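With one protein chain held back, the other chains of the complex are shown just where they sit.
Let's turn to chain A:
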Amino acid sequence: MTEQIDQALEREYEAGFVSDIESETFAPGLDEDVIRRISAMKSEPDWMLEWRLKAFKTWQQMEEPEWAHVDYQKIDFQAISYYSAPKSMADKPKSLDEVDPELLATYEKLGIPLLEQQMLAGVAVDAVFDSVSVVTTFREKLWEAGVIFCPISEAVQEYPELVKKYLGSVVPQRDNYFAALNCAVFTDGSFVYIPKGTRCPMELSTYFRINEQNTGQFERTLIIADEGSHVSYLEGCTAPQRDENQLHAAVVELVALDDAEIKYSTVQNWYPGDENGKGGIYNFVTKRAVCHTNAKVSWTQVETGSAVTWKYPSCILRGDNSIGEFYSVALTRGMQQADTGTKMIHMGKNTRSTIISKGISAGRSNNSYRGLVRMGPRADGARNFTQCDSLLIGDQCGAHTFPYVETKNPTAIVEHEATTSKVSDDQMFLCQQRGLDAEKAVSMIVNGFCKEVFKELPMEFAVEAGKLLEISLEGSVG
């Protein structure tokens, strides 16, 4: 039975193709000069450059963290190129008609048509290719509602006051090694501002693609939901199949002001490396939200890609009655390693958080949940509920759970439930006896295991996530 399941898990990485696009790429290496050049490429104001240089100095004094339950070759930061952009982007295309057709074709092939008439109705997309944003769709329509959705490089120019005020306000420069690096070298990403009392009229989404070899992707996303506003945002990621490891170190900051609500969903499908662990993306990401009074932030993530994942989307529940949620499905197979979870920092009174984590391990992979729930001294009546389930497929994989709880308030309530189960022979036989093949059986059982998380995704993406999981589990059954 195990053999059958293993076969069912083998599959091709469908997003593994390379686009033939002429790029302008910096030579590998990192020093102050490289940071100045990145800043110059983006024609940044001085304050932005100063901010980057300060982060670089901070980073140089920091050590790469080693506490995560992952094992990988030390990264040579001088071997990475920190900037790569399609040449055609140099003279900033004004509209889709001016965008290199090869770029549009790349996204088309990934199932993300960028021509507005072909797109999913009600979803605006920012497409980030290596170090630059190539297209942001539906901007005018969003503008009418007062919503700003643009590449962050543009926001630095157009909305400096907002960027200055909030950039680094949720994830400080010295927060951690990879965040500090990102502050120094980030190239592009999305910027969102939802004005007071506005419900964003469509789903916003950013699609990240690494194409160039030996480059790192350091994107930066900043979402500000002003008082009483509401937005739902989704990011997706893929990369070509390559033998070398590539670094992706992003920072995402969410600011939910009083009574605002942000729903942030991720479908992460970076190239995971081959079955022997060769190649793949190192996904070292810092994502954090701050919630003011009565605000709510909900993180939903479906993580199927990357060779190594190190990622803890977190909520700082600063305001009273604020709510943080974290719903996660992490699937590892082959030699993949994931150390992922969340931090819920309860500061305000009656703050509430929910954590639902579903880890699926197959092949020789290792999948860890790491979570922190902290109840501060002022967090009277705060509550947390954590449910952490692991599903093992086969007998060579690992599932690990590292829950941390710190409570400094006697009225706070913290609940933690955890289970570990296997795809059993009985379940497989029941499915097969009813006429389902092994592949379909595994995918159905795994999908069922993830249901609580999938139902949190926006409708269009729930279907996509289900399919992604199915593809992840696809292969030929002998």
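We adopt the following convention: a residue touches a chain if its C-beta (ideal position, glycine included) is under 8 Å from a C-beta of that chain, and two chains touch if they have at least 3 such contacts; residues count from 1.
Here, contacts and distances are computed from a predicted model.
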item: Undepicted complex member, UniProt protein name, chosen from "Glutamate synthase small subunit", "Ammonium transporter", "Cysteine desulfurase activator ATPase" or "Sarcosine oxidase subunit alpha"; value: "Cysteine desulfurase activator ATPase"
item: Residue among A:Ala85, A:Ile445 or A:Ala462 that touches the chain left out of view; value: A:Ile445
item: Hidden-chain contact residue, picked from the options A:Glu32, A:Asp71, A:Glu102 or A:Asp437; value: A:Asp437
item: Missing-chain contacts mapped onto chain A; value: 1, 424-427, 429-438, 440, 444-445, 447-452
